[in-house]
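A single protein chain has been omitted from the complex, and every remaining protein chain is retained in its original position.
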Amino acid sequence: AGMLPVRGQAASRQPSDLYEVPTFGNVRLLHMTDCHAQLLPVYFREPNVNIGVGSAVGKAPHLVGDRLLQHFGIAPGSIEAHAFTCLDFDQAAHQYGKVGGFAHLKTLADRLRDSFGREKTLLLDGGDTWQGSGTSYKTRGMDMVKACNALGVDIMTGHWEFTYNQTEILRNIEAFDGEFLAQNVFITEDAMFASDTDYLYDDFDGQVFKPYSIRELGGARIAVIGQAFPRTKIANPARFIPDWSFDIHDSHLQGIVDKVRSEEKVDAVVVLSHNGMDVDLAMASRVSGVDVILGGHTHDGMPAPTVVKNSGGQTLVFNAGSNGKFLGTLDLEIRNGKIQDYRYRLVPVFSELIPADVGMQALIDEIRAPHLDWLNEELALAGDLMFRRGNFNGTFDQVICDALREVGDAQISLSPGFRWGTTVLKGQMINMERVLDQTCLTYPETYVRDMKGSELKLIMEDVADNLFNPEPYLQSGGDMVRVGGFDYVCEPNRKIGERISEMTLDNGERIEADKTYKVTGWATVGAQSEGPAIWDVVAEYLRDRKEVQVDRLNTPVLKGVAGNAGLTGYNGKVLG
Amino acid sequence: MGIMRVKAKARGDSTDVKMLIKHNMETGQRKDKSGNVIPAKFLAEIEARHNGKLVFGASLGPAVSKNPYFSFSFAGGAAGDTLELSWKENTGASGTETADIR
Partner (left out) sequence: PRAAMAAWASKAFEATEQGTAMKALFGGEMPVASADVVLDAPDIAENGAVVPVSVSTEMAGVESISIFIENNPAPLAAQFVIPEGTAADVSTRVRMGKTTNVTAVVKADGKLYSATKEVKVTIGGCGG
């Protein structure tokens, strides 16, 4: 699949140009991912810390701020600079307004489908769709299935979709008009022998879901292969999906690619992946015959693809950000059995520049109506810009950590490094809906328990290795666990057991291995915790105050990453 | 009802076998609620024979997961044949069962 590596993104653009996407070729693939159930427009600050290690240093997706703009040739201060980076975020957010929202996505998707030709266009969703809002929690994801049906999603794969239980997942897939694909989910041996297995896609080799789909568009035959998040049962509770097992399964993927190319004579192979970009880049170098990977999970809004060489030629690896902020538009010219050329635009969805689709807006209002009292309760004003994304911390996560410690009367608090969660501008009202955006999952229970310093260090090192192991197949996506009540030193380039040091409580006392500390947190994946739901803890904390500030942002000292392209405007110390 | 669940399928000139055995595989490292050690009790030997000929043999330690699973294949075997399966614990307890090839 030799192709000209065309830079997909023009430099500076006028707002009006944003939505005049020129047509090219005979097939159009629209790609959205990780919207995390955000039906309405939101603010979403991109990270200023997204450190790359090993061979990923200085390369996409580990580029932030000016380094990202320079790499992709985007004009500083432009509307696109605001979409892709956090530079001058507060000022630009006031200037350009909110992003995303399904009513605006629908208008944009329809325009991109009609201008190209609906029968030659596919809309693909990379997953993390059914989780992330109060309404998706209450409807167990069914609200998003309805919205995706209205949006006209053709194919999806998943990750947080698997945080409901098996029957709910199969029910939601049943109600979904498109196809749910995943080549890397198998039934466990125990379930193969015990429970009924007639729901399986293939009960001989145990595949739970349909692995791929062949679609005919613009005279070309295209195979779309689904790749669910391979670490789902490690990152999220295994107890919700006892009968299913996940892994990367790249040899199984290679088998499918070889089969569709030889037996089904496809002209192009596309993997709709929820691996995360670093894993996609590694997989693209090891699997041959894949033309395109449309990726998600790591929420990296990449304006242009990364071209990865492999034994079969090259693979274009894309990642389309999160929260409904972007709609990836890939136009392919397919002739003589292969992709001859392509054009790509990761189109930013600025809600104020796109009219809301009336039908979709009505559906959204109908979905929200029964829950408005809960969602609209006003809690406290944001005394600072409240955001989450970043390798080590976020101001909204500090509020969660502070709330946990105060309400739980604990010394230390831990909050998982999720990458979803919308932003609240300084001075705006934080209502329950905004708190739910940060905390809404199906295992919200909190805990308060004694923990030895040694166990705390083990947890920190374990999570750090998920991020900073130089071998992508040993990473799990997500950011560092956020901490309240102590600081530490982190050296990302060292190996597990050696990255975290000098853990020191806010009162200056060094944390000792065999001393016991009162620790609080939420979202435990092993056993279900007993405490109240995290959003109630945070709401209680916010109700006590008119305005909430982040007085102390627990921020690790970093060593060995000075000058890293994934680090700008760091509010902690960077030592060499 | 024995402890062995077997899926044996004749495929061309060979037979594929998948086997799941109901057993806790106690390692002897675990303690019960009142703190005393639960004695080691695990499957140590498994054999499968077809028409009297050994087609699979396994010696096991307690590192094998609870409800041990094995898959193997052997030349020959046809739908309707039976497999003779035997197991023996470290404690000496043992048993035999049969399974049909489909």
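The first chain written gets the first letter, and so on, giving A and B; residue counts start at 1 in each chain.
Note that a contact is a pair of C-beta atoms (placed from the backbone, for glycine too) under 8 Å apart; a residue touches a chain by one contact, two chains touch by 3 or more.
Remember, it's a predicted structure, so these values are computed and weren't measured experimentally.
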Just one of A:Val21, A:Ile187, A:Val208 or A:Ile248 touches the chain that is missing; which is it? A:Ile248
Could you please point out the chain B residues that touch the chain left off the display? 14, 27, 29, 44-45, 47, 53-66, 68-76, 90
Footprint left on chain A by the chain that the document does not show: 159-160, 188-189, 229, 231-236, 238, 245-248, 276, 297-299, 416-419, 458-459, 462-463, 465-466, 471, 473-474, 476-479, 481, 496, 523-526
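FYI, only the chains that are shown with their structure count from here on.
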Listed in rising order, the residues of chain A that touch chain B in the complex are 189-190, 192-193
Residues on chain B engaged by chain A in the complex (per definition of touch): 5, 7, 18, 20, 67, 69
